[in-house]
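So, chain A:
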Amino acid sequence: MLGTGILRGLKETARNVIGSFREKDRLPTVMYPEETVKTKENFRTFPFLVYDGDHAMPGLRCVSCRICEKECPPQCIFIIQERDENNKAVKHPRVFDIDFSVCMQCGICAEVCPFDAIKMDNIYELAGEDRFTGLLVDKHRLAKSNHYYHQIKPTEANEVDGRLAEDKRKAEEAAKAKAAAAAAKAAPPPTAAT
Partner candidate 1 sequence: MSIPFLIIAAVILASAWAAVSLRNLVHCGLCAALSFLATGTLYLYLNAEFLGLVQLMVYVGAVAVLILFTVLLTRPATEAADAVPTKRPAFWKGALIAITVGGAVASCLAVYAAPKASTAPELSIQEIGRLLTASQQNVLALIIVALLMTTALIGALLLAAPAEEDTKGGGA
Partner candidate 2 sequence: MTLVERIDQAPLLLQRWAVSFFPALLQPWVAMLISAAAIIGVFASLFALSTLAERKGLGRIQNRPGPNRVGPFGMLQPLADGIKMLIKEDIVPLRADKVLHFLAPIALIVPSLLVYSVLPIGRNLIAMQCQLGVLLFFAIGASTELSIFMAGWGSHNKYSLLGSIRAIAQMISYELPMVLAAVTVILATSSLDTVNIVEAQAGGFWAWHAFTPWGAIALLTFFICALAESNRAPFDLPEAESELIAGHLTEYSGFKYALFFMAEYLGMMAISGMAITLFLGGWQAPLPILNFIPSWMWFFGKLACFVVLFIWIRGTLPRLRADQLMNLAWKFLLPIALLNIGLAGLWVKSSGWIAWPISVILLGLAIVGLGRLLRGSRPRGGKRIYRYAD
Partner candidate 3 sequence: MNDALTLNGCLILSALLFGIGLVAVFGRRSAILVLIGIEFMLNAAVINFVAFWRFAHPSSDGMMFSIFAIAVAAAEAGVGLALVIALYRHRRSVRIDEIPPASE
C-alpha cells in the first residue's frame, strides 16, 4: 500500500525516541567530562616508567640500557645515563625524556624492555596549552608506582610481578649457588683433596 513505508519509518523513529528514555542501547552517549568510558585493560596510550617502593627516583626499574631508545620507531625517547662522581656509569637514567607529540603509542618500548621498567599507560586527557614543552615529559612525570600499574592493568602487572619475583628468586638461588660454589672453591672440603 502507498504510504506504509512512511508509517513504518515513523514507527521506527518513535521507538527510538521512547526507547532513548528507557534503554541504554538506544541512547549510548556518554556525558564525557562528568562520566567516562571505563577503559579496557589492554587499552594503551603513552609509556610510563615503573618504580618499586615508595620513592620514585631511587625505585626506578630502569637501568638506562637504552634498548627502548634504539627500538623506538619514531625516536621519541631520549636517555642519558647517570654517572657517579668517578664518572663511572650507574644503572640509572639521569635524563629520561619522552616526546608525547612524537610518540605513536606502538608499545614497542614496553615489549623490548628486559627489565619491565617501561609500560604503557592509559591516560588520554593530555590536552595542553603548550605545543612543545608541554608534551615533552621528563622522568619525574613519567615515573609511576608499581601500585598504579596494578591499578590500571592488574593481570599484566601480576604476571610481571610474578616473573620478576621468579627472576629474583632464580638470581638469588644462582647467587647462593655461586656463593656456595665460591666458598667451596675457596675452602675445598678435605674429602675433595683426597
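As a selection rule, all candidates are chains of the complex that A comes from, given by their letters.
By our rule, contacts are C-beta pairs under 8 Å (C-beta built on N, C-alpha and C of every residue); 3 or more make two chains touch, one makes a residue touch a chain; residues count from 1.
Given the structure is predicted, the values throughout are model-derived calculations rather than measurements.
Within this complex, the numbered candidate that touches chain A among 1, 2 or 3 is 2. Of all residues in chain A, only 2, 6, 9-10, 12-14, 16-17, 20-21, 26-29, 31 touch candidate 2 in the complex they form.
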